[in-house]
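Heads up: the structure comes next, in C-alpha cells.
The complex is shown incomplete by one protein chain, all other protein chains being positioned as in the whole.
Labels run A and B following the written order; every chain starts at residue 1.
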Amino acid sequence: MSAREDAVVWNRWYPLGSPTDIRRRNATRTRLLGHDIDLEIHKTWISASSDSRPLPVTERLGYVWTSLGKPDGPPQQLLEYYEVDRLVMNIWSTPIKCSGLRIVDNVIDNAHFPFLHPNILGDENHLDLVPGEASVDAAGALWLKSQKAWLPLTNSVAEYTYRISDPYSVVLFIHRPTTPGRYDYLGIFAQPLDEENFIAHKLLAWIREDWMDERQLKADQQSISAQDKYVLERHVHKKLPLNGAETSIEVDSSSLSYREWLRANHVTYGAMT
Amino acid sequence: MTSYVVALEKDVRDYSIVRSMMGDKPLVIWRGASGAINVWLDRCPHRFVRLSAGRNMGGYLEGVYHGWQFEESGKVMLVPAMQGRPAHDISATVYSTAVAGGFVWASEEECSPSGSAGEPCYPVHIAAPVDQVRLHVDSSVDHLTPWGVDGSMVYPTGDPAQRRAELSAIRRRLEES
C-alpha cells in the first residue's frame, strides 16, 4: 500500500539517524515509508529531499528528523535527555527485517524477558508480571503505566512506564526507587523503510552513576537489541497483525492496548488489517 | 490432497528441530519423547513466531518468544506467564504424518505415502520450480517436494555418491539457465 493512504503514519516526523553517524557513514541515501530519501551533508547541517522535493528537517534528541507529510508540531520531546546529570548516548541505528510496529510491540512486552534475555532482563523463576495501566493523553499518546517485572540484575521487581507518541516509537521510563519522580530513559524510534523493514534508532538517557561505563552500557544495549532481533526476524508475517488473527492471553494486555490504539488511529501501514 | 516427503526419518533426532517446507507452508518437525515424529506448521499461534526457533525438550516443544510449551498433540500445555493457571484451548496447526521407506511424509489432509525404491540419500535443494525439476528426475526413485514458490527439494534414493553427482549436474543445468 502507499503510505500516503495512512494519514497518521504519513504526517509524522521520523528520525534518520544521528548527525555523527550519518556523517561517518556518508549516508546520502536512505528510505522512508517506501520512498527514497536523498540527504545532502553540508558543513553545518544536513538536508533531505525526496524525488527532488525538499523535506522539512530538524534536529532533536541527537537525531536528524524529517517528514514526508505535514506533522502538527515538532517531533516528540524528552527534555530529560538534556539534563546535566545524565549519561546520554545515541546507542546505534540498526536495520531490522520486519515492520517497525513490531519493535514497539516487543519493547512493551515483558513476558519475553526470561526467554530472549535470560539472566539479564528476566529469569524463569520469577514469572510474575504486572501489566501496565493503559491510558491516552490529551495529545493522543498511549501510556502504559507501572508495568512490573522481575529484574535479575538488581534482584528486585522493576517498574516500567511506556509512552507511545507515534505509532512507530516508544519511550521507556525506568522507575528509580532511589529518586522517585525521576526516571532512566530508553528511546526506540523506528524509521520505517517500507512496510516490512525498518531501522531502529535507540537512545539512552540515564542518571549518571559511578559504576556506569559508556562502552559497556552501549555494548549491553546493543546485545539486548540483537537478542530481540532473533525473534523479530522470525515472525512468519512481517507486518503486525491488527486483524485479531493472533491468540492472546490475559497478560498480553499492553500489547492488546497498543493494537487497539493503532486501530483507533486507523493505522494500516506496516500492519495486516 | 498430496502427501509430500519432508525429511529423512533418521534426521529427526531426539531433542532436535528440523525445518522443512511443503509447498508454501513452513514446517517444524520434531521427535517427541514418545518416539513419534510431529510435523506442524512452523508458526506459534501466539505472536506467529517460528516454532522452529525454539527448543525440543522431549515432552514438549518450547516457543522461543514467551516459552509456551506445546505437547505432542499440538496443544499448549503451559504458558509460563500464566504460572500454572490453565491455558485456553490453544493449539499449533498439526499436519498428518507417516513414516515410510525411511522418509517422513506429511499432508494437509490424510497422509498417504507413495512407495520408495531404496535407501534415502542426500537431499538436494534446487532453485527451480517443481514442474521444471520433475522433467529431469525419475519420480519412482526420487521424491520431489515444492519448496516455496520457486524451489524444490529432491529426496533421492539409491547410491548416495552417484545420486549426488547426478542431481548436482541437474541442479547446475537448471540454475544456470
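By definition in this document, a contact is a pair of C-beta atoms (placed from the backbone, for glycine too) under 8 Å apart; a residue touches a chain by one contact, two chains touch by 3 or more.
By our rule, contacts and distances are computed from a predicted model.
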{"item": "Listed names \"NADH-quinone oxidoreductase subunit N\", \"Putative ABC transport system ATP-binding protein\", \"Sulfate transporter subunit\" or \"Glutathione S-transferase\", with the criterion being the UniProt name of the chain not displayed", "value": "\"Glutathione S-transferase\""}
{"item": "Touch with the omitted chain, as defined above, among A:R25, A:K70 or A:R208", "value": "A:R25"}
{"item": "Sole contact to the chain not displayed, among A:K97, A:H126, A:H237 or A:R263", "value": "A:K97"}
{"item": "Footprint left on chain A by the chain that the document does not show", "value": "18, 20-21, 24-25, 27, 90, 92-95, 97, 115-118, 215-216, 218-219, 222-227, 229-230, 233-234"}
{"item": "Interface with the unshown chain - residue positions in chain B", "value": "7-8, 11, 13-21, 26, 53-58, 64, 122-123, 125, 147, 151, 153, 160, 164"}
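In this text, only the chains that are shown with their structure count from here on.
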{"item": "Whole-Å gap between the CA centroids of chain A and chain B", "value": "36"}
{"item": "Complex interface listing, chain B residues touching chain A", "value": "26, 42-43, 45-50, 53, 64-67, 79-83, 87-88, 90"}
{"item": "Footprint of chain B on chain A - complex, ascending", "value": "111-112, 114-116, 124, 127-129, 230-231, 234-237, 241, 245-251"}
